[in-house]
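Taken from a larger complex, these chains appear in their original positions, while the remainder are omitted.
Order of writing sets the labels: A and B. Residues in every chain begin at 1.
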Amino acid sequence: MSNYQRFVLTDLTQSDLWVPELTLDSRAWPGRFPAPWKITKRTLRGGRRDGIDLIEVDNGILTFQILPTRGMGIWRGQFREMPLGWQAPVHGPVHPQYVNLLDRNGLGWLDGFDEWLVRCGLSSMGPPGIDPKTKEYLTLHGRIANQPAHYVEIRIHLDPPFELQVIGHVQETMLFAHDWLLKSTFTTTPGSSRLVVHDEIENRSMRTAELSLLYHINWGPPILGEGSRLLAPVQTMMPKDARAAEGLATWDLFDAPTPGFAEQVYFCELIADAGGQTLAMLQDPSQSRAAVLRWSKVELPYFILWKNTASMTEGYVTGLEPALQLPNFRASERDAGRLPMLQPGQSYRTTLAIELVDQMENVDDIRQEIASMGMPEP
Amino acid sequence: MSNYQRFVLTDLTQSDLWVPELTLDSRAWPGRFPAPWKITKRTLRGGRRDGIDLIEVDNGILTFQILPTRGMGIWRGQFREMPLGWQAPVHGPVHPQYVNLLDRNGLGWLDGFDEWLVRCGLSSMGPPGIDPKTKEYLTLHGRIANQPAHYVEIRIHLDPPFELQVIGHVQETMLFAHDWLLKSTFTTTPGSSRLVVHDEIENRSMRTAELSLLYHINWGPPILGEGSRLLAPVQTMMPKDARAAEGLATWDLFDAPTPGFAEQVYFCELIADAGGQTLAMLQDPSQSRAAVLRWSKVELPYFILWKNTASMTEGYVTGLEPALQLPNFRASERDAGRLPMLQPGQSYRTTLAIELVDQMENVDDIRQEIASMGMPEP
């Protein structure tokens, strides 16, 4: 059985527990861990971030900042000296109190969008509009990113591989409608260049429910730059619209910041290995650094590339987005048969790894790994 | 003149006073009170409750938790070992910052709904829609439940019957439209099984205004269970719709939690005594415990029963709802002549008692009291 210490930061289910500040440091367990690490929790104050809980995990070389108040998204990170995430026009993170999803003709979600990793879903995602079946007015990318966690826990595993875990539970519930429970676990280990996001999403309602889910994982400089490239074992790729079709020839290449650049979106299916695993890599212009995502195509069958290489002030960013379906309007995805139905009590599980690479030979290795997936087996 | 000590917790009218924490304990007045009691005030933190002020009154055997931040509603209570209120799907209470009344096609009020006692009103209640007279888009059950108190005071009366009072003032005001001032007083006494809610609602605007008001008082287990029963001196009863008509034969009886149960609503007028007083009782399956509401039919002429005996996770609950009118769309209530007009400066007063009973003979007594009200006087 796992030997770990547990630190509950928030528990609003049975108790009324909320910890304002916490610091955990490997130095408190002398000689126990192979590398130093540190985890801190605090509440941000001022401006649009006022009241946001932030948990920063620093495993020694990789740092990431989890936002329980924003649906267990990740604000930003850092790998050695390299910042992870992007710089949105807004000075985020943005507390849900400053996000009105109904605003801007249903595009209000954009007002809170500045994370490195943000989930779209769970009852709907994609563009706003009235669902002809349910008559609901759906807003862009759904609600989960603006729901606060009601339960947050840190687990420090005391035996190899010494996992450092942050667990958060988030509800997306509407009386008389749906009731989703997201249990999210972020895992890394001391000195690792890898972060694993594991989600369990339970339909707690008493009716079958359609699940929408997309991981919007966003990269700006330095990984994104002129000459950056997406590599993935692409099986099929389809530009989302005429605007995306314009860039078809260079869909996997990135330009320098381009003022006024209008976004381009590409819908992909990737090749998976025998175990169902697939991956995508964003390599930097020098081909010596890269971000790699790994996940199961069984769990998340689609992959979307969002290119938004506008100017730095507008937001120079690309999104690598493993997803359960395409980010079209929900009714279209329903018609296309891409909305999984979860029975009452049923859970959907996903596991997603984010790896950072900063050695050219390692980037080469992954490039070869991707290339080999397109090959017929010997 | 009354001899009491006053503790002002919030005053945003003249001063800028807000007390973060307070504990009042009968032990600070040795020998003064016939039974021990305690009142505490704190601010809840984390999740959807972040920033909610909560005042807990424990009179020795009856406890109730007032939410100044949610329009002086009552979150939950406890009578001896018996919890009062219900378990909504959401982990509440829910701060108004997480409630967008416009959401869900005007049903956003439901996102904050998890209280034992919540007021619907004051400018409107009932379903959403555009009022044809005023052209306003009305949202479900109005605004008062999501308005914070700007004045809160505790009064400890030092002479018999040693009343313990919490007073809160809440505004529901719109420049160029309406301006309601709710002055609410909760009163209990040490060792009492009774809580009295007294409201004064003033039309502070310079125009006559239509007042809407319903007390949504909600009960889950253990008072609600399979075999629980509503008892009241019913004069007339009308199912709200076809769904309610289905359950007509057993409208006053409650089933076990039933997954997917669709709500049933019954509109009643009750018989009042010579003084205008009436009552309703919800007795538990064993008929040994009950909750009793007492109020003036002159003040609140209607009584609504809301049956929502869905599964525990969906919310197994019934609402006993004394009201100034029926919770139909405001325009319908206007047409039916059930919207009282308050003149500028005029106030409307209501008094509502909640009593808890946990002795079978006492339940019997109330059952007889109710039965006798249907009888012609000798």
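Just so we're on the same page, a contact is a pair of C-beta atoms (placed from the backbone, for glycine too) under 8 Å apart; a residue touches a chain by one contact, two chains touch by 3 or more.
In this text, all values refer to a predicted model and were calculated from it rather than measured experimentally.
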| request: Report the copy count for the entire assembly; 2 chains are displayed in place. | output: 3
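One rule holds for everything that comes next: only the chains that are shown with their structure count from here on.
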| query | In whole angstrom, what separates the CA-based centres of chain A and chain B? | reply | 42
| Where on chain A is chain B touching in the complex? | 10, 12-13, 16-18, 20, 51, 53, 69, 96-97, 100-102, 135-137, 148-150, 171, 173-177, 179, 204-207, 344
| field | Touching residues (chain side chain B, partner chain A) in the complex | value | 44-51, 88-91, 97-98, 100, 102-105, 110-111, 113, 259-260, 263, 310-311, 313-315
